[in-house]
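Notes for the one structure printed next.
For this depiction, one protein chain was excluded, whereas all remaining protein chains were kept in their positions.
Should a chain be cited, it is by its letter among A and B, assigned in written order, with residues numbered from 1 in that chain.
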Amino acid sequence: MASTILPLELVDRCIGSPIHVIMKNEREFTGTLMGFDDYVIDMVLRDVKEYQVTPGGIIETPLGQTLLNGNNIVMLIPGGRGPKAI
Amino acid sequence: MDSQSPEPDTAVNGSTDAGPLAGSPSDFLKNIVGKRVKVRVGNGIDYHGLLTCLDGYMNVALEETEEWVNGHRVTTYGDCFLRGNNVLYISAMEDL
(Lines give C-alpha, C1' and ligand atoms only; values in the text may rest on other atoms or scores of the structure.)
Protein backbone atom coordinates (compact mmCIF):
# COMPACT_ATOMS: atom_id res chain seq x y z
CA MET A 1 0.00 0.00 0.00
CA ALA A 2 2.65 2.47 1.04
CA SER A 3 4.85 1.61 -1.92
CA THR A 4 2.14 1.96 -4.57
CA ILE A 5 2.14 5.07 -6.70
CA LEU A 6 -0.59 6.08 -9.08
CA PRO A 7 0.47 6.77 -12.66
CA LEU A 8 -0.59 10.40 -12.49
CA GLU A 9 1.34 10.87 -9.23
CA LEU A 10 4.44 9.96 -11.18
CA VAL A 11 3.62 12.62 -13.76
CA ASP A 12 2.94 15.11 -10.98
CA ARG A 13 6.38 14.46 -9.50
CA CYS A 14 7.89 15.36 -12.87
CA ILE A 15 6.68 18.95 -12.70
CA GLY A 16 9.68 21.25 -12.99
CA SER A 17 11.86 18.47 -14.39
CA PRO A 18 12.81 17.37 -17.89
CA ILE A 19 10.48 14.89 -19.53
CA HIS A 20 10.48 12.96 -22.80
CA VAL A 21 7.14 12.40 -24.51
CA ILE A 22 6.57 9.78 -27.21
CA MET A 23 3.56 10.16 -29.47
CA LYS A 24 1.51 7.63 -31.48
CA ASN A 25 3.24 8.66 -34.69
CA GLU A 26 6.95 9.18 -35.42
CA ARG A 27 7.08 12.26 -33.25
CA GLU A 28 8.65 12.90 -29.87
CA PHE A 29 9.06 15.88 -27.59
CA THR A 30 11.33 16.86 -24.73
CA GLY A 31 10.95 19.80 -22.40
CA THR A 32 10.52 20.90 -18.83
CA LEU A 33 7.08 19.92 -17.55
CA MET A 34 5.18 22.94 -16.24
CA GLY A 35 1.82 21.29 -15.67
CA PHE A 36 -0.75 18.84 -16.96
CA ASP A 37 -4.40 18.01 -16.61
CA ASP A 38 -5.57 14.62 -15.43
CA TYR A 39 -8.22 14.19 -18.12
CA VAL A 40 -6.29 13.29 -21.27
CA ILE A 41 -2.95 14.46 -19.86
CA ASP A 42 -2.64 17.56 -21.98
CA MET A 43 0.65 19.04 -20.85
CA VAL A 44 2.40 22.38 -20.82
CA LEU A 45 6.13 22.26 -21.51
CA ARG A 46 8.82 24.90 -21.77
CA ASP A 47 12.21 24.82 -23.51
CA VAL A 48 10.66 22.31 -25.87
CA LYS A 49 12.32 20.33 -28.61
CA GLU A 50 10.21 18.49 -31.16
CA TYR A 51 11.77 15.45 -32.82
CA GLN A 52 10.51 13.90 -36.01
CA VAL A 53 12.01 10.47 -36.46
CA THR A 54 12.57 9.76 -40.15
CA PRO A 55 14.56 7.09 -42.01
CA GLY A 56 17.11 9.81 -42.81
CA GLY A 57 17.61 10.79 -39.18
CA ILE A 58 15.97 12.84 -36.48
CA ILE A 59 14.72 16.30 -37.39
CA GLU A 60 14.83 18.60 -34.39
CA THR A 61 12.71 21.75 -33.97
CA PRO A 62 12.98 24.08 -30.95
CA LEU A 63 9.69 25.48 -29.63
CA GLY A 64 8.67 27.99 -27.00
CA GLN A 65 6.18 27.32 -24.26
CA THR A 66 3.85 24.70 -25.69
CA LEU A 67 0.54 23.05 -24.86
CA LEU A 68 0.72 19.47 -26.08
CA ASN A 69 -2.54 17.72 -26.90
CA GLY A 70 -2.76 14.59 -24.76
CA ASN A 71 -4.80 12.57 -27.23
CA ASN A 72 -1.80 11.29 -29.15
CA ILE A 73 0.57 10.67 -26.26
CA VAL A 74 1.74 7.08 -25.80
CA MET A 75 4.59 7.23 -23.30
CA LEU A 76 6.19 9.63 -20.85
CA ILE A 77 9.77 9.17 -19.72
CA PRO A 78 10.55 11.15 -16.55
CA GLY A 79 13.93 12.82 -16.79
CA GLY A 80 14.26 11.72 -20.42
CA ARG A 81 16.53 13.87 -22.58
CA GLY A 82 15.13 12.75 -25.92
CA PRO A 83 15.65 10.18 -28.64
CA LYS A 84 19.27 11.17 -29.25
CA ALA A 85 20.24 10.42 -25.64
CA ILE A 86 18.85 6.87 -25.68
CA MET B 1 -10.92 0.46 -6.34
CA ASP B 2 -11.09 4.00 -5.13
CA SER B 3 -10.68 6.64 -7.74
CA GLN B 4 -8.12 9.35 -7.25
CA SER B 5 -9.50 12.60 -5.92
CA PRO B 6 -8.16 15.84 -7.37
CA GLU B 7 -6.70 17.07 -4.07
CA PRO B 8 -3.19 15.60 -4.31
CA ASP B 9 -2.66 17.33 -7.61
CA THR B 10 -3.38 20.77 -6.21
CA ALA B 11 -1.56 20.06 -2.97
CA VAL B 12 1.68 19.14 -4.70
CA ASN B 13 1.63 22.27 -6.80
CA GLY B 14 1.07 24.32 -3.69
CA SER B 15 -0.60 27.21 -5.50
CA THR B 16 -2.32 29.68 -3.24
CA ASP B 17 -3.85 31.73 -6.05
CA ALA B 18 -7.55 31.48 -6.71
CA GLY B 19 -7.01 31.09 -10.46
CA PRO B 20 -5.73 28.09 -12.36
CA LEU B 21 -2.49 26.55 -11.16
CA ALA B 22 0.61 28.19 -12.53
CA GLY B 23 1.90 26.09 -15.39
CA SER B 24 -1.29 24.08 -15.79
CA PRO B 25 -2.93 23.74 -19.22
CA SER B 26 -5.77 26.06 -18.19
CA ASP B 27 -3.27 28.66 -16.98
CA PHE B 28 -1.48 28.38 -20.32
CA LEU B 29 -4.75 28.79 -22.23
CA LYS B 30 -5.58 31.89 -20.18
CA ASN B 31 -2.24 33.54 -20.94
CA ILE B 32 -1.88 32.67 -24.59
CA VAL B 33 -4.99 34.40 -25.97
CA GLY B 34 -4.02 37.34 -28.15
CA LYS B 35 -0.47 36.05 -28.61
CA ARG B 36 1.21 34.95 -31.82
CA VAL B 37 1.16 31.15 -31.91
CA LYS B 38 2.08 28.18 -34.01
CA VAL B 39 -0.58 25.46 -34.15
CA ARG B 40 0.53 22.13 -35.56
CA VAL B 41 -2.18 19.82 -36.87
CA GLY B 42 -1.79 16.07 -37.14
CA ASN B 43 -0.78 15.98 -40.79
CA GLY B 44 2.31 18.13 -40.19
CA ILE B 45 0.84 21.40 -41.43
CA ASP B 46 1.44 24.46 -39.26
CA TYR B 47 -0.83 27.45 -38.81
CA HIS B 48 0.81 30.65 -37.59
CA GLY B 49 -1.47 33.41 -36.43
CA LEU B 50 -2.83 35.62 -33.71
CA LEU B 51 -4.82 33.47 -31.29
CA THR B 52 -8.34 34.94 -31.09
CA CYS B 53 -9.66 32.32 -28.68
CA LEU B 54 -9.79 28.63 -27.90
CA ASP B 55 -11.90 26.20 -25.91
CA GLY B 56 -11.48 23.02 -23.90
CA TYR B 57 -11.52 20.82 -26.99
CA MET B 58 -8.52 22.78 -28.31
CA ASN B 59 -10.74 24.18 -31.02
CA VAL B 60 -8.87 27.31 -32.07
CA ALA B 61 -9.77 30.56 -33.82
CA LEU B 62 -6.87 32.44 -35.42
CA GLU B 63 -6.51 35.82 -37.14
CA GLU B 64 -3.95 36.76 -39.78
CA THR B 65 -3.41 33.05 -40.34
CA GLU B 66 -0.58 31.68 -42.43
CA GLU B 67 -0.49 28.04 -43.54
CA TRP B 68 3.04 26.58 -43.52
CA VAL B 69 3.96 23.30 -45.19
CA ASN B 70 7.56 22.01 -45.13
CA GLY B 71 8.87 25.42 -44.11
CA HIS B 72 7.05 27.27 -46.87
CA ARG B 73 4.13 29.62 -46.46
CA VAL B 74 1.54 28.30 -48.89
CA THR B 75 -1.69 30.15 -48.04
CA THR B 76 -3.07 32.87 -45.84
CA TYR B 77 -6.51 33.16 -44.29
CA GLY B 78 -8.03 36.20 -42.66
CA ASP B 79 -9.81 34.25 -39.96
CA CYS B 80 -9.63 30.57 -39.45
CA PHE B 81 -11.26 27.93 -37.23
CA LEU B 82 -9.26 24.79 -36.46
CA ARG B 83 -11.09 21.76 -35.08
CA GLY B 84 -9.45 20.63 -31.85
CA ASN B 85 -9.09 16.92 -32.61
CA ASN B 86 -6.58 17.75 -35.34
CA VAL B 87 -4.43 19.92 -33.06
CA LEU B 88 -1.15 18.30 -32.03
CA TYR B 89 0.10 21.28 -30.07
CA ILE B 90 -0.24 25.03 -29.59
CA SER B 91 3.14 26.69 -29.16
CA ALA B 92 3.81 30.30 -28.18
CA MET B 93 5.90 32.21 -30.74
CA GLU B 94 6.49 35.01 -28.22
CA ASP B 95 7.12 35.09 -24.48
CA LEU B 96 4.06 34.69 -22.28
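In the analysis below, contacts are C-beta pairs under 8 Å (C-beta built on N, C-alpha and C of every residue); 3 or more make two chains touch, one makes a residue touch a chain.
The working rule: contacts and distances are computed from a predicted model.
A.B. asks: Name the absent chain as its UniProt record does, using one of the following: "Ras-related protein Rab-7b", "Geranylgeranyl transferase type-2 subunit alpha", "LSM complex subunit LSM3" or "Large ribosomal subunit protein mL43".
C.D. replies: When "Ras-related protein Rab-7b", "Geranylgeranyl transferase type-2 subunit alpha", "LSM complex subunit LSM3" or "Large ribosomal subunit protein mL43" are compared with UniProt, the left-out chain turns out to be "LSM complex subunit LSM3".
A.B. asks: Let's see if you follow the contact definition: name the visible chains touching the chain that is missing.
C.D. replies: By the stated touch criterion, the chain not on view contacts B.
A.B. asks: On chain B, where is the contact patch with the chain that was removed from view?
C.D. replies: Chain B touches the missing chain through residues 41, 43, 47, 52-55, 59-61, 65, 77-83, 85-86.
Heads up, the rule we're going with is that only the chains that are shown with their structure count from here on.
A.B. asks: Spell out the part of chain A that touches chain B in their complex, as residue ranges.
C.D. replies: Interface residues on chain A, with respect to chain B: 6, 8-9, 12-13, 15, 23, 25, 27, 29, 34-38, 42-44, 48, 63-69, 71-72.
A.B. asks: Within their complex, state which residues of chain B touch chain A.
C.D. replies: 4, 6, 8-9, 12-13, 21-29, 32, 38, 42, 58, 84-85, 87-96
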